[in-house]
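Submitted below is the structure of interest, expressed as structure tokens.
Only one protein chain is missing from this complex, and each of the others stays in its spot.
Right, chain A next:
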């Protein structure tokens, strides 16, 4: 029929035109996730959806609390770490995620 009809989708599976593509290319890689309440996660990405709900494996969570010394006004960073073998993370707490950590750069 007429060639002016609908074009087939030009989207290739491995382009980076959609922000979520960046996350898709990070599947099965270790990623960094920043969450609300000064929480950070590092873990292997097994699943995600459009809400940024995620399932991560071998996760380390780091919570950072800042305490200000009354006398010297110095900021003291205190971190607490927890580990989880397999963790579902609800997307509404996520601020940002970053692709695989490169060991050297």
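Note that in this section contacts are C-beta pairs under 8 Å (C-beta built on N, C-alpha and C of every residue); 3 or more make two chains touch, one makes a residue touch a chain; residues count from 1.
Basically, contacts and distances are computed from a predicted model.
**Q** Could you tell me which of "20S proteasome subunit beta 6", "ATPase SWSAP1 isoform X1", "phosphatidylinositol N-acetylglucosaminyltransferase" or "U6 snRNA-associated Sm-like protein LSm2" is the UniProt name of the chain missing from the displayed complex?
**A** "U6 snRNA-associated Sm-like protein LSm2"
**Q** Using the document's contact rule, name the residues of chain A that touch the chain not shown here.
**A** Residues of chain A in touch with the missing chain: 9, 11, 13, 18, 20-21, 24, 27-28, 44, 46-50, 53, 55, 57, 84-90, 92-93.
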